[in-house]
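A protein chain is absent from this complex, but the other protein chains hold their places.
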Amino acid sequence: MKLSNIKDSIKNFWKEFRQVKSGIIGLILFLIFLFAVVFEPLIISFKETNNVWRDITYWEDLPRNVPPAWTNLFTSRKSAESMEIDDPEITEQQNGNLRILTSEFTYDYQSYNPPQDIIFRADGTGSPMIIIEIVRPDDEKITLFQKPVNLGSGNDVRVSMDSNSKDAVYNFLSKKVPRSELQKINKNLLAPTDYLFSVASEDFIKNREPLNGIYKIKVTSIMQNEDANISDPYIVLPGSVYGLLGTDSYKRDLWSGVVAGVKWALLIGLLTAVVSVSIGVLYGVISAYLGGWKDSLMMRIFEVFVSTPLLPVLIVLAAVFKPSIWTLIFMMCAFFWTGSVKTVRSMALQIKEETFIEASKAAGASNLRIIFKHMVPLLIPYSFASMALFIPGAIVYEASISLLGLGDATIVTWGQILSDAYNSGAILSGIWWWVVPPGLCIALMGMAFAFIGFAADKILHPKLRTR
Amino acid sequence: MQNDKKRDVIFKIENLQKWFPVKRTMSEVFSGEKRFVKAVDGVSFDIMRGEIFGLVGESGCGKTTTGKLIMKLLDPTGGKIIFNGKDSTHLDKNDLKDYRERVQMIFQDPYASMNPRFRIKDVLEEVLIIHKKGNDKKERLEMVEKALSEVRLQPPHEYMERFPHMLSGGQRQRAATARSLILNPLMIVADEPVSMIDLSTRAEILHMMKTVQRELGLTYLYITHDLSTARYFTDKIAVMYLGKIVEMGTPDEVIDNPLHPYTQALISAVCEPIAGKVNRIKEVPIKGEVPNATDIPEGCRFHTRCPYTGEVCEKGEDPLIQDDGGEHFVACFKYKNLK
Partner (left out) sequence: MDKRKILEVKNLKVFYKTSMGDVRAVDNIDFFLRSGETLGLVGESGCGKTTTGTALLKMPSPPGYIAGGKIILDGEDIIPISETEIRKRIRWEKISMVFQGAMNCLTPVYTIGKLMMETLQTHRPMDKEKAKKIIVKYLNYVGLPDHIMSRYPHELSGGMKQRVVIATSLFLEPKVVICDEPTTALDVVVQAQIINLLKELKEKLNLSFIFITHDLATEAEVSDRIQVMYAGKIAEIGTNQQIYGEQGPMHPYTKRLLAATPRLHEEVEELAFIPGTPPDLIDPPRGCRFHLRCNEVMEKCKTEVPPLELVEEDHYVACWRCTKNAE
């Protein structure tokens, strides 16, 4: 009986809800966000995003500050996409004690902007000698790296040309351009790939022209001892565009960050809204129901909370306590509940005067019974509507706390992404892909709930509909 | 003999008062003067077991406030309430619950008196839950069914699932009556139970209430502004004016032989469905309307509107209520001269 009632009422509600267009939009947005939460592992490229957002080494093979890959569609000067080359031609040579392992990688460079780096990666043990050479389409051969690496009993080999071949490239340059030109560049700030993938000319430094064609990257490992070994070699070329939303200046994939932030936004929004509205409704109802000096006292306490500016308090508290998402939610609840109190109280004052309240009082009902069985249920429609309107507020608040750098450092939220962008001067340097997506998501989630809330409000307060 | 009589009185109020404080002006605050709306200002009456006692008066005379005082929805400013031989003026939590089990109320607007989100069965069951009657839901619903059939809502299960707005006015008032009966109370306070109900069904409800009263040996306090239904329905009538009872007696006595000038005026003003009155201007012996209860006239509180007022009425004390014989009481200095 009861269940079918609920079914019926949901059906009726849906029937009415369908007619409110904005509600449908809100619902669709909400479902998209929900989808993102449920299928998060499937749609993001870095599964551990949540735990490693602040672990710089996790992101080191990604390009830095590059726009989304789809920006290539809008320009004729294509940027190199990030890629991995893991199918080298491997040749092995035994030379007495020495074992020489040569892996030759082929890279077909066809874009205008070169990749940001060339990173050699492999598993290895012992202390092999590693030599990395590049052969360009114009048959120039440059030795980029030549050093023994100490890997001990087993470790990753990671050799980044960006940091290790500045000297080699500088030497290459010095052969090509006049000394006067060469003085214009700082050896330490030089980006090797800029020149490795450009036509070698006297004009090298001023006007770089991309040198398209097949590049061969040859990695030779010379192992002296039995225990030295190199296996599974591959090369990473962090492009100059990346993924769906690009990367930030910590080389993090923003798409993964934004998607991983959805669940936190939902958690912060829903939990804060549900808890604070519940507290607010109860407080308002109880205050109205008790009346007299108790009501006055409760209202004064309420006013203290209302007139306390939340942000400074949060800043202080975040400084005192270790800022975690839970304390943040707790603090927001502790102040947000005031939002619904006034309205609820005035509604409850009206309900309190209804005869059926008097009737159940006359029947001997306890105060608790009257509050929870008679008054609160009548306020539920209002509660739901105001919850929906609280959610965007909570999300934005968390964002502004994070923007001040006081967010929870163990998770990734949209607010924190924005905060990092702000601190790195992303807006000034025009890194829009770092700022717009999380900002837009906050706006959209706020909108989703606001739309649902408005629609629910419209349905539940039919009298307001004409206005 | 003495004992028997005492047992017969089930409910007694003595000099009951309810004064509501009103907002004061600044000067009144400084002079320490307090003003009150004296809604109920010294009301006493006895109700016998199994009697229907009618409390009649115009709006603002304090009859509803008296009802609320009796229901303990308000605390009296002064006076005593004695129920079933026990002083019930101030009760602690447990005694109050006990009292409320024994004294039930029927409200003027049956629709407003039920939570619109409750089904009829929930409305009735709630009372049982509050007073912890019945062991389980099944038992309670059986009791609900029984109460509904007592008020002739037949068949009960057809009404139990409905919401209050799905019933007609008469059916709703029946359900409200069922709610007040379900705990087997000793007394029911009915505040204008039929004034919101259509004329064609009004008598039906009163009839039902009377039948139930006789079957279960209940006592009613019937609060109304309508002398005609009071005459039909009650065993005793008390007429209130400005917070005080001015006349009390059997309906026949009070209506056919009113002693107080106010009762006389009230009765002469009642419209009756009789031909030949349309071309006459009706004699209305009293002028104006009921004065404000913050500012009750000195002396007899009716003297400002009384056609027979004299010096004795305008100064000093209120006239005390006195027996004219034959259980007919009146509070007037001059009633003997008026006859």
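Per-chain residue numbering starts at 1, and chain names A and B are given in the order in which the chains are listed.
The rule is short, and it goes like this: contacts are C-beta pairs under 8 Å (C-beta built on N, C-alpha and C of every residue); 3 or more make two chains touch, one makes a residue touch a chain.
All of these numbers come straight from a predicted model, not from anything done at the bench.
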Which displayed chains the unshown chain touches: B
Of B:14, B:122 or B:204, the one touching the omitted chain in the full complex: B:204
Selected from B:23, B:93, B:132 or B:282 as touching the chain missing from the view: B:282
Subunit B, residues in touch with the chain not shown (by the definition above): 58-59, 168, 170, 198-204, 206-207, 225-229, 231-232, 252, 255-256, 265-278, 281-282, 284, 286, 289-290
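Just so it is clear, only the chains that are shown with their structure count from here on.
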Whole-Å gap separating subunit A and subunit B, where each centre is the average of the chain's CA atoms: 70
Complex contacts: residues of subunit B adjacent to subunit A: 71-73, 96-97, 100-101, 104-105, 107-109, 112-117, 126-127, 130-131, 179
Complex contact set, residues of subunit A against subunit B: 354-356, 358-366, 369, 373-374, 377-378
